[in-house]
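Then we have subunit A:
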Amino acid sequence: EIRLGVSVSATGPAAFLGDPEAKTIEMLVEQLNEKGGINGEKVALTLYDDGGDPNKARTFATRLIEDDEVVAIIGGSTTGTTMSILSVAEGEGIPFISLAGAISIIDPVREYVFKTPHTDRMACEKIFTDMQAQGISKVGMISGTDGFGASMQAQCKEVAGDYGVEIVADETYGPQDADMTPQLTRIRNTDGVQAVLNPGFGQGPAIVTRNVAQLGFDVPLYQSHGVASNAFIELAGADSAEGLRLPGTALLIADSLSEDDPQYEVVTSYTKAFKAAYNQEVSTFGGYAHDAFALMADAISRADDAEDPEAIRDALEKTSGFVGTTGTYSFSPEDHLGLDLSAFRMLEVKDGGWQPVE
Partner candidate 1 sequence: MLTVEGLRSRYGRIEVLHGLDLKVSQGEIVTVVGANGAGKTTLLKCLSGTQPASDGTIVFRGQSLTAVPSHKRLKLGLAQSPEGRQIFTNLSVEENLRLGAFLFADDQVDRDMADAFAMFPILKEKRNLAAGGLSGGQQQMLAIARALMGRPHCLLLDEPSMGLAPLLVAQIFDVVKSLKARDVTVLLVEQNAFGALKIADRGYVMETGRITISGPAADLIADPRIREAYLGL
Partner candidate 2 sequence: MSLLQVSGLGISFGGVKAVEDVSFAVAPGEIVSVIGPNGAGKTTLFNMISGIYLPGRGSVSLDGTDVTGVPPHRLAEMGLSRTFQNLQIFQEMTVLDNVLAGYHLSERGSVWADLLSLPGMRRRAARARAGAHQLLKRVRLDDKADQIAGNLSYGALKRLEIARALALEPRILLLDEPAAGCNAVETEEIDHLIAELSASGIAILLVEHDMKLVMRISNHIVVLDHGEKIAEGEPSTVSRDPAVIAAYLGTQEEEQADADG
Partner candidate 3 sequence: MAGRGKWISLAVLALLIGLLPLVFPSGYYFRVGALIFVNALSVIGLVILIGYAGQISLGHAGFAGIGAYACALAPEHLGLHPLLSLVLGAGISAAMAALIGKPILRLKGYYLAVATLGFGILVSMILTNERALTGGPDGMNVADPGLRSLLRDMGWRLSGGEFWYGISGLVLLVGAWLALNLFDSPSGRAMRALHGSEVAAATVGVDVARQKLRAFVISAVYASVAGSLLALQNGYITPDVAGFLHSVEMVTMAVLGGVGSVLGATLGAAILTLLPQVLTVFAEYEQLVLGLVMVLVMIFLPQGLLPSIARRLKGRDA
C-alpha cells in the first residue's frame, strides 16, 4: 500500500480551485486502484480540506507526514497554503507537488517541492505575446484582490514591458463585489486604452465581462486561466463574453483537439471520466491536480523503493516528456515546474464556446 497525502482547499474562498482538485484526485485514485494500483500496490489516499487557511494547511501537512505517514503530498491550492505545506515537506523530506501558481514556489528550486500549474508569470507572458501580435500596447488592468488576482497583477506588471505593453490603468475589486462599472469607467476614461486585462477567478471576472458589455466599452477583453471553463461563458453570458481571450490549456478545447495532438489522449480521457463521475465540466485547476497525481504515480512506479520518499523525489526529478492535461512536463534539478509557454494555448470565445486562436 502506498500512502499518498493530499491537502487542498475544497471549501472556503479558494474552493474554485480546491473542489475540482479534490474531486479529480479522488477519481484518479479510484481508477488507478481498480486497475491494480502502482506495480501491484494500491494507493491509500488521505485527503484533507484546508479551507484555504494556511494555518490549517500546515497542520494537515504535519498530520499527513507524522500521523498518516504518507510518502508524498499533493496539494496547496493557493500560494499561501502551498508555502505552509512546503516548509513542512521540505523539513521532513517528503516530495510535494504544489497546485498553486506563484513562481516563488519553485524559484529558487527546493529539493522536495515541485509544481504542475504554469506560473502566473507565464500566463501574463502568454497574454502579452498575444497582445503584441494584435498591436496592443496600452492596457487597462482590473484584477481581483484575492491571492490569484493579486499575484497575477504583480507578475503582469513586471513582464509587460518585455512585450512592449504598458499598463496604463490598474484597478482592483474585492472577491465578492457585485459591480465593477466604476473601475471600468475609470479605465475607459484613461487615454489610449486598447484592451482590458482581468486576472481573477470566481464571480469577479464574470461580472467584469458583463460590466464591460454594459458600458459598451468596445476593446478586446483578456481574461486569465483562472476562469478557463465552460461554466464561465454561461455566467458571463455568451453575448458579453463573445470575443474574449485567455490563455488556457488543452482541456478546454478537448472536443476540437485533433487526434494526433499529443495531449488528445490524456485530455479526452480525463474530461470524459470527470464528467461521468461528477456531472460537471472540468476546469484548468482539476487539470493541475490530474497532472500532479499522474506525475506522482509515474514517479512512484519508477522509484527504486515505492515506500521511500527520497527515492520518489529522485524519480520525480527525472521525469521527462511526461504528457499531462496542462502540457508536457520535464523536471530537472534546476527546474521543478518543467513546463514552458507552449503548454498554454490562446483561446477565444466564439459563438458561445471556446476556440483556439490561430
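Note that in this section a contact is a pair of C-beta atoms (placed from the backbone, for glycine too) under 8 Å apart; a residue touches a chain by one contact, two chains touch by 3 or more; residues count from 1.
How were these picked? Simply put, all candidates are chains of the complex that A comes from, given by their letters.
The structure presented is a predicted model; accordingly, all values stated were derived computationally and were not measured.
Q: Just give the number of the candidate touching subunit A here, out of 1, 2 or 3, all from the same complex.
A: Subunit A touches candidate 3; the others do not touch it here.
Q: Name, in rising order, each residue of subunit A that touches candidate 3 in their complex.
A: Residues of subunit A touching candidate 3: 10-11, 47-49, 51-56, 58-59, 62-63, 65-67, 78-80, 83-84, 87, 91, 102, 145-147, 150-151, 154, 172.
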